[in-house]
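One structure is given below, represented as structure tokens, and several questions about it will come after.
The complex appears here minus one protein chain, its other protein chains still in place.
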Amino acid sequence: MKSMRTLLTIMWAATVIMLSIPTFAQDAAAPAAPVAAPEATTAAPADAAAPAEAAPADAAAAPAAPALNSGDTAWMLTSTLLVLMMTIPGLALFYGGMVRKKNVLATVMQSFAITCLVTVLWMIAGYSMAFTEGNPYVGGLSRAFLNGMGPGEFSPLAGTIPESVFMTFQMTFAIITPALITGAFADRMKFSAMMLFMTAWSLLVYSPICHAVWGPGGLIGGWGVLDFAGGTVVHINAGVAGLVCALVLGKRVGYGTEPLPPHNLVYSVIGAALLWVGWFGFNAGSAVAANGTAGMAMAVTQIATAAAGLSWMFTEWMLKGKPSVLGIISGAVAGLVAITPAAGFVDPMGGLIIGIVAGIACYIGATALKHALGYDDSLDAFGVHGVGGIVGAILTGVFAREAISGAATKTGLIEGNSAQVVTQLYGIGATIVYCAVVTFIILKVVDLIVGLRVDPDVEREGLDINLHGEVVN
Amino acid sequence: MKSMRTLLTIMWAATVIMLSIPTFAQDAAAPAAPVAAPEATTAAPADAAAPAEAAPADAAAAPAAPALNSGDTAWMLTSTLLVLMMTIPGLALFYGGMVRKKNVLATVMQSFAITCLVTVLWMIAGYSMAFTEGNPYVGGLSRAFLNGMGPGEFSPLAGTIPESVFMTFQMTFAIITPALITGAFADRMKFSAMMLFMTAWSLLVYSPICHAVWGPGGLIGGWGVLDFAGGTVVHINAGVAGLVCALVLGKRVGYGTEPLPPHNLVYSVIGAALLWVGWFGFNAGSAVAANGTAGMAMAVTQIATAAAGLSWMFTEWMLKGKPSVLGIISGAVAGLVAITPAAGFVDPMGGLIIGIVAGIACYIGATALKHALGYDDSLDAFGVHGVGGIVGAILTGVFAREAISGAATKTGLIEGNSAQVVTQLYGIGATIVYCAVVTFIILKVVDLIVGLRVDPDVEREGLDINLHGEVVN
Amino acid sequence: MKSMRTLLTIMWAATVIMLSIPTFAQDAAAPAAPVAAPEATTAAPADAAAPAEAAPADAAAAPAAPALNSGDTAWMLTSTLLVLMMTIPGLALFYGGMVRKKNVLATVMQSFAITCLVTVLWMIAGYSMAFTEGNPYVGGLSRAFLNGMGPGEFSPLAGTIPESVFMTFQMTFAIITPALITGAFADRMKFSAMMLFMTAWSLLVYSPICHAVWGPGGLIGGWGVLDFAGGTVVHINAGVAGLVCALVLGKRVGYGTEPLPPHNLVYSVIGAALLWVGWFGFNAGSAVAANGTAGMAMAVTQIATAAAGLSWMFTEWMLKGKPSVLGIISGAVAGLVAITPAAGFVDPMGGLIIGIVAGIACYIGATALKHALGYDDSLDAFGVHGVGGIVGAILTGVFAREAISGAATKTGLIEGNSAQVVTQLYGIGATIVYCAVVTFIILKVVDLIVGLRVDPDVEREGLDINLHGEVVN
Amino acid sequence: MKKIEAIIRPFKLDDVKKALNDIGVQGLTVLEVKGFGRQKGHTELYRGAEYVVDLVPKVKIDVVVDDAQVEPAIEAIRKAAQSGKIGDGKIFVSDISDVVRIRTGERGASAV
Amino acid sequence: MKKIEAIIRPFKLDDVKKALNDIGVQGLTVLEVKGFGRQKGHTELYRGAEYVVDLVPKVKIDVVVDDAQVEPAIEAIRKAAQSGKIGDGKIFVSDISDVVRIRTGERGASAV
Partner (left out) sequence: MKKIEAIIRPFKLDDVKKALNDIGVQGLTVLEVKGFGRQKGHTELYRGAEYVVDLVPKVKIDVVVDDAQVEPAIEAIRKAAQSGKIGDGKIFVSDISDVVRIRTGERGASAV
């Protein structure tokens, strides 16, 4: 009860503080940023100049005069709910099946509660901080509380669909990113601490990074970093935050001494499958149109995912003697992660190679790397999303092709543009540093307020009964 | 075997009787209804005059000359399957996880069998009774057996999509409504009785109310009641029918003396998540177009749902000391229910408030109200759908705004139109009275024919093995 | 380890051999086939001349000048992911719930691994072998490795959507077909053998039959066989292959002496529901447009499915005394199968009758027929997909109507075109013979290389722990 | 001390627990089991095939009591669990030579 | 009367049940257990990590029989459950001092 009241007070205070930060940042940082139309460089918000448009009526050539395209809108409405489906029930089940039975409800609860929490935060301030004009680091507050949003509004970032759809589509990205982090601290974090942490993280880490990469005048987007659907914003960001969480919270009771096997991989298979299906909303939806770019994004996503599933499976089969179910689904997710930044830029061969590499790299990330460094990333949030995101971001700089991206500036090493790989590394580096530092600070503050970890007895007996008063029979 | 044969006979007789009723009603009631284009007042079937249409090619300005819009059609095909997904597997799992293990198959069976049953009934007569010209109470039989429906047909109610899509979209609403009722009598109704009851209820309650609210010349729609996506037709209707069922069937064996906890809330979380995802088809689909109205409906649906999930969770956390998984998902469903009539009419702030109120009101509905009145609404069909539907219908009359609804006549108390709240109360009242009376009569008749409840021994041992000869291991 | 290495070698060799076969076949068979535009006769790839197109801008009247239609593209992107969802998690769960608990992971693993495997095979050669110009039996290699596919490419078979979308849509059909076969040999096949078998089967059976029915200049399509969405290509093909597998592998240990009941029909219900929902992508998606044909396909699919669910359920209820959950869901799947070839050609009454007949026929297929002939088709891949596919193919020839199909040549017995039934029988016969022979040969070869069946001890103890090193707790 | 093992119908568990409580029994252990006895199992359906499941779900209750409490406990269980139909179950009694309470280390009758 | 507790391989349950039936045993109770013995557990995989699960799934059968039936019952179980490999299981025999049939209230040998 007491921690409850503390929690509510803190959440309110945090929101107020967050809301004032952008304004401050705006004053402080605005002069530093002479940026040139980053939205022409990063594809997610608006890839309006897609080359495949055979019917000119379908392309929003002049974003100045927004015109609703019902086909694009139909696809983006669909994409939005697909990305929501990735988190609930997709990710909830993917993670829920991997924990022990006594923690399954607490695990699915995290994804569900984050979905509710971030929806409200995004409405209050997150969307405005990410996607309105501001400075290179964060947007303004002109759309706080979605002020002024109505059926006739369009965003300059998405000319052929209503702004309400663009806002909700981006909301689903803001939801899944913190939900991915929960894999790193599964089985041991307090629910109240998690809610506080996620409130702060969403506003202080996600919205700024999202703005910097995709927002108008954003810093990282301005560098020319290629991130089609969120390799940096979503996966590296979540993976690194997960790593910091795993380090700060410490290992699970029993880690290393007793086996902590998944209790029901059927749930994880359902989860992985829904992640795969929903990811078409994520990647092909990031074309913000129902066109050839969306089609290619879908095709290469499918190929990379399958290739990564097979490459993890065969690696494990060769090294351990058996192809595991958890292996192939982890590989598939690794492939989905790695193809995310590349989806609208690479051709099928590029997708195939990215998939194969991602499957092997994430296998190493979730086994050798984790054991070598000795942290307990329970469900491999960093091992899969961090490692996969980094691999994907770099390989995007390698395999981007003009024939697919439709822009001479969006090409990779393979077409002679070796500078792109360096640009990608800048983007990765900036994200890692900012995310790691701020995540660490938030965790420390939350630890002071309510404490991060549950009691060892609670951890042993299970979070379901202790935190939520419920069990699965 | 015997009850089986009786059942078949009854179903056949019922169908024949049903089919003759509309004709009778038509003769009897037709003169009573001078109605003026109710479909301009209620938005679900055709919100053709949405204000956001920047591209005139996308709007069906003149419904007289129907023109296929492929984007609208794409979205409505998608919406249709989303609403189907809400019932199976969505609702089936939401309910299935909440019962005891011995009844889980019988519970999911109810949703599945209703899906099959109502599909056939809707084809035979339901659609025609709801959506063709008739009198203010019920439509005619011109589309019985979907007579004359082909790829080139359009409904005057949905000018830019094929009538086949409109018919199937509405069919999914006709499916989920009776399926919602099953929550009220879970764990104790005979399967044969349920099939009989649902046959009659679908034709005698659902189709007439659907016609009265959304059909051409419908009585309640003619009053100017605002019901964007089915708060009245679906949720109040199902909730009230559930309450009557709970009262007539009586309490479960063991209710009040032994705990009857949910056996696997993981299923319920999957169910709630799929209800949420599918509800975009329900609410945004009720724009019957891929446009700005659909976009706003999606956005406010998302916000209200999240707010209600949080408000139920925090209420419970404060009052009981723990935030439960069942609490947050029940809250989310309550929010979905309450925003349903309002989705195309209110702005984001309206959605937020409706969500918060709905979460708290339904918490009370499923706890204090139920215990005070002493009925056993097993899975809170009335507590969530009835209460949430009424709250939503009233608040639609409060928060409707011209800027969102696009019509000066569709505004609420907040813009000075206090009469709308009264109109909403008329709609609620009419639905409650008609539904309660006819539901009661049907139950009594079914009880005479096959008996409503299973034997106490069957109830104790479990419905799965006794009614369906199957168990979950 | 050893079988692993063998497997890899074989898979590589198989791929190389497969890749050379089409060229060979091309030389050998080309002169035999004077074909006239079969794509005008079979509807799946391009039903461009649908009669319902009120807005000419939405129809691709002249495939010579492909023009992107964003609405059609939106629907086909959606349809593609729906068909993927049918396999994972749909079919995986449908089958997974029916096996014993010790085999559930191995069962879902099969669907997941096939999804990965066939994706890569389709990219390498399958798509090209099925859908590019070649001879009447198989296509060429011009699109091997998806050579030349980019955002601006269109296929002559699907004029209004990008070729990338058409390719991925067809890929999902190529995935689900082999996945369906696994039901026949569930609980007893080696995973390595399955991977080898499926590699060969996909390239040697699926792609050729797909080409023959739907490909440019295909043999069976040229005969005028009507197969709207894959009754022949997918269901008869998979069902017959399943029957051959069941015969070659032999019965499960314990079959006939101990009960082998489904361990968790909740999974099967989720699976069946997702199959149903996803099937709209399959059937309505096979219109390759968001138009009236798609709408009618959706409507009749819904009706036939429901009718078949009820007809199986009532049959069982009458004969065995109880309506089982497995019964109604099996019936629904049977209805989906049977309506598949007919979806764009029959009216609602036709759909209703096809559904009723399919439910009863497949009930017999899964009971009397199986027991009479004495094979152990574990999960009734043949009993449902084979029988349902054959029933559907024949009834398509009976109930096709010009008012729905939009072509005077696409009518059935009911409109006096009794020849169509004979044509359908030719198509069925050709598919059965080719599929049975080649499937048998592949099985024998795989048996020689790695052996088809697991050890009896492994079978008794469970495939999960032995093949994949994992169990469900 | 004696151990009483009672195999009963699952839905009688609450009644039996209450009856034992009423006569002062302080602890018991419950196991989910499957039983095979005179009671014939159910017929289940599988795609139109019927088969008999002869193992019926039952609940087993283990109670260790002082010798003096044996008869009252048996009586309490019998009354609470009886329905008069086949399948009501059985009670088995056997000797316990020692009891240890883990928390305190107490032994013998006082540890029960 | 004696209680025979047999811990066997799960897939031998049907054979053992049949063997006991054949010698006239009228009732038995089955429990799902996990066993640890000479048989080494399986190796399971978890994201590339292998670990040994030393508790192997077993089935425990409890049968209470007349003293005269003890040896035939042991023999029947042994034959039906034997595969000759490590992990075949154990049989434990102990005394039962009383039996009650709940339905009728009968006691002693006639209640078995």
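Order of writing sets the labels: A, B, C, D and E. Residues in every chain begin at 1.
Keep this in mind: a contact is a pair of C-beta atoms (placed from the backbone, for glycine too) under 8 Å apart; a residue touches a chain by one contact, two chains touch by 3 or more.
What you see is a predicted model; the values in this text were computed from it and never measured.
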In the full complex, displayed partners of the excluded chain: A, B, D, E
Chain not shown: contacting residue from E:D14, E:D66 or E:D88: E:D88
Per the touch definition above, residue among B:G139, B:G327 or B:G397 touching the missing chain: B:G327
Absent chain, residues of chain E that touch it: 2, 6-8, 31, 33-38, 54-55, 58, 60, 74, 77-78, 81-95
Interface with the unshown chain - residue positions in chain D: 3, 17, 26-31, 64, 94-103, 105, 111
Touch residues of chain B, complete complex, unshown partner: 259-262, 316, 319-320, 322, 324, 326-327, 330, 363, 366-367, 371, 380, 383
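One rule holds in what follows: only the chains that are shown with their structure count from here on.
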Labels of chains that are neighbours to chain A and to chain D: B, C, E
Same or different contact residues where chain B meets its copy chain A, judged by the half mark: different
Centre-to-centre distance between chain C and chain B (centres being mean Cα positions), rounded to whole Å: 35
Distance from chain D to chain B - Cα centre to Cα centre, in angstrom: 46
Multi-chain contact residues (two or more partners), chain D: 44-45, 50
Chain C: positions in contact with at least two other chains: 69-72, 74-75, 78, 261-262, 270, 290, 320, 322, 324, 326, 468-470
Chain pairs in mutual contact under the definition given at the outset: A-B, A-C, A-E, B-C, B-D, C-D, C-E, D-E
